[in-house]
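My structure is below; once you've seen it, I'll send some questions.
Moving on to chain A:
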Amino acid sequence: MTDPLISAEALGRRFSTGGGWLRPARSMMAVRGVSFQVDRGEVLGVVGESGCGKSTLARLVLRLIEPTAGRVRFDGQEVTGLGPGDLRRLRRRMAMVFQDPYSSLDPRFTVADALTEPFAVQGETPPAGRINALLDQVGLSEAMAASYPHQLSGGQRQRVGIARALAQAPDFMVLDEPTASLDVSIQAQIIGLLSDLRRDNGLTYLFISHDLGLVRYFCDRVLVMYLGAVVEVMPRADAAPRHPYTRALMDSNFVPDPTRRRTLQALTGEIPSAFDLPKGCAFAARCPRVTDLCRAENPELRELTPGHPVACHHPI
Partner candidate 1 sequence: MLLSVRDLSVRFGQVEPLSGISFDLDRGEILGLVGESGSGKSLTAMAVAGLLPLVSGRIAQGSVTFDGTDLTRLAEPELRAYRGRRIALVTQNPMTALDPAQRIGEQIDVVARLHLGQSRQGARATTIDLLTSLRIPEAAAISDAYPHQLSGGMKQRIVIAMALAGEPDLIIADEPTTALDVTVQAQIIHLLGQLVRERGLGLMLITHDMGVVAQVCDRVAVLYAGRLAETREAAPLFAEPRHPYTAALIGCIPREGMAPGSLAGIPGAVPSAAAYSAGCRFHARCARMQERCRTEVPLPALRPEGGALACHHPLGAP
Partner candidate 2 sequence: GSSEVGIPNYNPLTAVNTNAAFTMIYDTLIEQDGDLSFHPHLAESWEEAADGKSWVFHLKPGVKFHNGDPLTADTIVQWIGMFRSSENSYMIDNVEKVEAIDDLTAKFVMKNPDPNLLYNLSSSFMAIPNPRVVTELGEDYGITEAVGTGPFKLESFTLGQETVLVRNDDYAWASPLAENQGPPHLAKLTFREIPEDSTAFLELKSGGVDALLSLPTDYLGEIAAEPSLALAKIPGQEVYYMPINVTKEPFTDIKVRQAAALAINQDEILKNVFSSYGQVAHNFLISALPESKIDPALDISFDPDKANALLDEAGWVKGADGIREKDGKKLTVALWTQSDSVFRRLTEVVQAELKTVGFDPQIQTFDSSVIRDEYKKGEQQLAVRSYFWNNADIVDWFFGGDRVGYPNISMFNDPKAEELRAKAMTGSATQEERVANFLAYHAYVTSQFPYAPIYQPEQNMAFNKDRLVVPEVIHGNSVTGTVVQDISVKE
């Protein structure tokens, strides 16, 4: 294997809120020391509950927001240090698909306008036939080019979003919960489409979701996040979870098979506030395996078996 296509080193992002006249400024680390690599052609999944920093991580990777720590490399080039011009050129090679297909298209733009935008931004006009080719690629009819977003269904809009991401033929795509607001039937369509595109175009994906079942189905490796930090990286989708949190996520997944009903080892306790993280392990308050050590000391991410890092004092 050659170099990874993309790699992140100790990425961190701090947000401050309040700081108005009345409220003291509070700050929180939305992403804490996240490192990973994605190889060419690989799909890396990121799972975690709402607010754990998945979207922030996605934005950091594409440098849509500036990191407060760490750096990102894309194909050997350091993304974090690029000037505006270079960054814009680099953006041809990486693209993003957003969670909400309803607000990710400008309501005033026709589908054709939306698909022209990636070229316009780069100061180009799309080559003849390119728009139709893109529509074809995502399974939309060419007649749709003149439609406005409000005339499309959610699934169709998401296809347009994907086509827009594909416009400049990128190498790498960040998919931020691309199916979370769609019906399961449509989700399955979109996942199918994404698989086909990857197969045909040799794309590399960073796939974000809160659905562990889906991630394990779609991804090669899975990064599990909890409160901004990585708690486990599963080397294969079907690997057994070692972190109690991953385990809990897995148990929470409903299998469509009445013969395999699970009993749940209920998590107790509440998620700590990101503004006021406890000293030890962030998961300690809810963990069934918690000990005093967990409350006192934050576990480092370490490889239990090669290629399978886990941040837990008492891995399963």
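On how the list was made: all candidates are chains of the complex that A comes from, given by their letters.
Rule of thumb we're sticking to: a contact is a pair of C-beta atoms (placed from the backbone, for glycine too) under 8 Å apart; a residue touches a chain by one contact, two chains touch by 3 or more; residues count from 1.
As the structure is a computational prediction, the values presented were derived from the model and not from experiment.
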(message) By the touch definition at the top, chain A has one partner among 1 or 2 in this complex. Which number?
(response) 1
(request) Provide the residue numbers of chain A that touch candidate 1 in the complex, in ascending order. (result) 49-50, 153-156, 183-192, 195, 210-214, 216-218, 238, 248-249, 251-259, 261-262, 264, 266-267, 270-271
